[in-house]
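Heads up, one of the protein chains got dropped from this complex, but the rest are sitting where they should.
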Amino acid sequence: MPPAPQGDPEEEPHAIAQVVRERMYSEDRAAQALGITVETIGPGSAVCRMDVRDDMLNGHATCHGGLIFTLADTAFAYACNAANRATVALTCQISFIAPAHAGDVLSASAREQSRTGRTGVYDVEVRRADGAIVALFRGQAYEIRGTVVQPAL
Amino acid sequence: MPPAPQGDPEEEPHAIAQVVRERMYSEDRAAQALGITVETIGPGSAVCRMDVRDDMLNGHATCHGGLIFTLADTAFAYACNAANRATVALTCQISFIAPAHAGDVLSASAREQSRTGRTGVYDVEVRRADGAIVALFRGQAYEIRGTVVQPAL
Amino acid sequence: MPPAPQGDPEEEPHAIAQVVRERMYSEDRAAQALGITVETIGPGSAVCRMDVRDDMLNGHATCHGGLIFTLADTAFAYACNAANRATVALTCQISFIAPAHAGDVLSASAREQSRTGRTGVYDVEVRRADGAIVALFRGQAYEIRGTVVQPAL
Partner (left out) sequence: MPPAPQGDPEEEPHAIAQVVRERMYSEDRAAQALGITVETIGPGSAVCRMDVRDDMLNGHATCHGGLIFTLADTAFAYACNAANRATVALTCQISFIAPAHAGDVLSASAREQSRTGRTGVYDVEVRRADGAIVALFRGQAYEIRGTVVQPAL
């Protein structure tokens, strides 16, 4: 008789993160409308992508800082919810380094710097396809009660 | 013979701010696409408005933090360029206080806290129509060379 | 027989704040060592003072930014604990506007901008005696369990 299926302890956090991503993204109309995609997700990390469209430009003909922030904030949100504990942003800081132009493909890589008790700190780097850093983002996360996907995985 | 018309010194900064607003907004495709409007502008201040649309919601059915930031950042941009000295954001910080939902009308009021040399600090409050503070934003501005509108007013 | 003494509802928060201040300050060796004093305290607010000493100067002969931050952070701590709910700083941001020199008397005024659930946002202005803004500080507070003074007032 075969053994009951059991989760691989090393694989499980990654599997949970995938389920969280699918659920969150299916309801994330803002990310969808901006064409932001979640390229990868894992425990405490996520990579998102956004192609700079003409309707994302400001008067300097560069990508509006708010939309660069939105990309970074989205990567932050997926990274800090990846363990299926519902978590929100308390405060975020962003430094703008270099501009992005129409047609640029931006990549935002988020990683957990700390998570203790109900709070955590996450750093996100936003880069152009040529590798230049466009912005550095740091988010302070706060865990509310509940899970992203129910019943708890 | 009557003298040539001259600007009222008290009125002039307001008139300059209006011209800056028109020029900036005509090219601000991101603000236009998000339905952000510039309600008022003056020396070192601006008020912007955004109606929360369905395509601005995240998975919690609340307005995506990135778009709240975008509204605040837009008010900041108009306030810090109102004197027709081209100015960009170096770094911004936002604290999220209360959620906004579909249909909410958000108002972002920016005001200059300091401007010395080529740098300045601006605070922005984002409020719902019921007066609740949705977010507090602080931006650090940096003056680059040039003007928003040429020839210099 | 006279009734038992009862607190004046309007006075009580101020009375609690005074008791919190005395207890906190008696154990606040860092503030004492730097000569920081708590001038006033009330619900969600506090004003602290620091005289810039020679041993607070950096290589530019101006007050070390870390000590300006320490003054602001101290005002923040008293303001956010004034209701006798033990509260700590999660993250703080400071913008440096103008220098302070030896002999300058600095005043840091903290006030609560929001307090919802277990988190809050506090702004602090640091000014010289001539009124010039030296720094603007914003702190994100997080309420831990317990009180500052036991038994609970």
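Before moving on, here are some points about what is shown:
Going by the order they are written in, the chains are A, B and C; count residues from 1 in each one.
Methods note: contacts are C-beta pairs under 8 Å (C-beta built on N, C-alpha and C of every residue); 3 or more make two chains touch, one makes a residue touch a chain.
As the structure is a computational prediction, the values presented were derived from the model and not from experiment.
For the options C:A17, C:V47 or C:L71, the residue in contact with the chain missing from this view is C:L71. The residue from B:S45, B:T91 or B:S107 that touches the chain not shown here is B:T91.
In the full complex, the hidden chain is touched by chain A at residues 93, 95, 97-98, 113-114, 116, 121, 133, 136, 138, 140.
Residues 23-33, 54-61, 63-67, 69-74, 77, 88-96, 148 of chain C touch the missing chain (whole complex, contact as defined above).
In the full complex, the hidden chain is touched by chain B at residues 90-91, 93, 119, 121, 140, 142.
Simple rule for what comes next: only the chains that are shown with their structure count from here on.
Farthest from chain C, judged by the mean position of CA atoms in each chain, is A.
Note on chain placement: the centre of chain A and the centre of chain C lie 35 Å apart, centres being C-alpha means. Separating the CA-averaged centres of chain A and chain B is a span of 26 Å.
We define each chain's centre as the mean of its Cα atoms; on that basis chain B and chain C are separated by 31 Å. With touch defined as above, residues shared between interfaces to two or more other chains in chain B number as follows: 93, 95.
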